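Working notes, structure below.
As you look at this complex, bear in mind that one protein chain is not there, while each of the others sits in place.
Right, subunit A next:
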Amino acid sequence: MNKYNPPRMNPSSLRSRFATRFLRSLSKINAKKPTASSSSPTEIFRRYRRIKVAADKSMAYSVRSRRTWSRAMLWKLRTRPCCRRSVKTSTIVRKTRHEKQNKNTTTTTGEDGVVFGVEADELRELVPGGEAMDLYNLLDETAHYIKCLTTQVQVMKKIADFYSP
């Protein structure tokens, strides 16, 4: 799964799965561009949004539903206003409320008896799906999320360097 080995490739590693998906989305985005105004600021901004969403989507799909954060991100991506197809909003709203009820108290104690409250809340906002996690799962998911984010950044950097003049 998460082979953190830069040496030679593992075809089913997270890095290769993400790179393949992301490249595919990039060529799709590139194919869509209107030839007339391809360098206007609005068009560039729109493309920037699409690329950013494609990057997050590629990462979330490469992780599938194995992780809470990827499930939360996939759900968030599916219910975006611009691509809400036949998604029943009523059931989803009910689900969020239910998840919120499972939320544990945010004042959890650490090993030195100090209350984690504020930092844990900040972390919950940053990690997708963090609001419904208890401290243990939150830390676990955060570690995996950071690993995936660094992979994402590395691959995107390599692509950008390859394409820059």
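The definition used in the following text is that contacts are C-beta pairs under 8 Å (C-beta built on N, C-alpha and C of every residue); 3 or more make two chains touch, one makes a residue touch a chain; residues count from 1.
Following the convention adopted for this analysis, contacts and distances are computed from a predicted model.
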Among "Electron transfer flavoprotein subunit beta", "DNA repair (Rad51) family protein", "BHLH domain-containing protein" or "Sodium- and chloride-dependent transporter XTRP3 isoform X2", UniProt's protein name for the complex chain that is not shown is "BHLH domain-containing protein"
In the whole complex, what residues of subunit A lie against the chain that is missing from view?
8-9, 11, 13, 15-16, 19-20, 23-24, 26-27, 29-30, 33, 38-39, 43-45, 47-48, 50-52, 55, 102, 104-105, 108-116, 119-120, 122-123, 126-127, 134-136, 139-140, 142-143, 145-147, 149-150, 152-153, 155-160, 162-164
